[in-house]
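Heads up, one of the protein chains got dropped from this complex, but the rest are sitting where they should.
Up next, subunit A:
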C-alpha cells in the first residue's frame, strides 16, 4: 500500500506541472493588455516600459513562466495589480469562504445523490426510480444562476426567511444562514450527476451473477446490500471526486449571484480587471485542488476494490 500511494503521488507531480503551464499560457494567450487598466490612457512609453519591467512583462514568455513558477513554488504568487495586496493572502482569504461553502454543498450533494441513486438503482424501473431520475435530471439541467435567482426570489424576497447575498459580518453561526441558498444552488448539479451514476452502478451491480450467488448462499438482504455497496463504491468515489473538484472551481456563477466572497468571485473580479497575477494564482490553486482530489480518489479506491492496485 505505501508503495502504491508513493507511486500515485509521483504521477501527480508531472500533472501538476502541466497544469501550471496551461494556467500560465491560457492567461497570456488571451487578448488584451493588462497594463491598460493600471496605467492612465495617456501614459508615455517610458512609464509603460518601467511598469512592464516591474511586473516582468518585458521578458520572453518561457522566462516569465520560469520566474513565475520558481516564485510560486516558494509560496510567492506575486502582487495583485488591482489591489496591490499579495495574491497569496487574497487567495487564502477567498479560499476559506469557498472551501466552507464547497464543503457544505459537497456533503449535501453527496448525501442526496448517493441516497437517491441507491434507492433508484434498487427499485430500478419503478415509480420511485422515475421520480428520483426526474429530480436528478432537473438538478443537472437547471442553470446555476437561474436556480440561484429563483431561490432568492422565493426564500429571500417573498418569504424573507434567508438573506439574499453576502456573507454576513463575522464568522459566527449567523453566517450559516447566508450559506443555505448558495450551498443548495451549488449542490444541485453534483447531486444530480451523482444520483445518475450511482443509480446506474447499483442497477448494474445488482444484475451481476455474484449477487444471485449471494442469494443462493442465503445471505440476508442487508448483507447483500453491503456487498453491492462495496462493489459500487470505487466508481462512485471517482465520480464524486470529480464532481467535488468541479464544485470548487465551478462556483464562479453561484458566488457572483450571491456575492459570496470566495475564489469564484475573486476569479470573476480578476478576469474583469485583467489582474494577471491574481488570475494565474487563483486558477492554479483551483487546478491543484482538482489534482489533489483526484489523487485522493486514486488512493481511496483500492481500499474498496483490491484489483485496482495493479493498474
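Simple rule for what comes next: contacts are C-beta pairs under 8 Å (C-beta built on N, C-alpha and C of every residue); 3 or more make two chains touch, one makes a residue touch a chain; residues count from 1.
The working rule: contacts and distances are computed from a predicted model.
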{"item": "Options \"Multisubunit sodium/proton antiporter MrpD subunit\", \"Malonate decarboxylase gamma subunit\", \"ABC transporter ATP-binding protein\" or \"Lipocalin-like domain-containing protein\": UniProt name of the undisplayed chain", "value": "\"ABC transporter ATP-binding protein\""}
{"item": "Options A:128, A:214, A:271 or A:300, residue touching the unrepresented chain", "value": "A:214"}
{"item": "Candidates A:122, A:246 or A:304 - the one touching the absent chain", "value": "A:304"}
{"item": "Chain not shown, touching residues in subunit A", "value": "208-210, 212-220, 223, 227, 230-231, 304-307"}
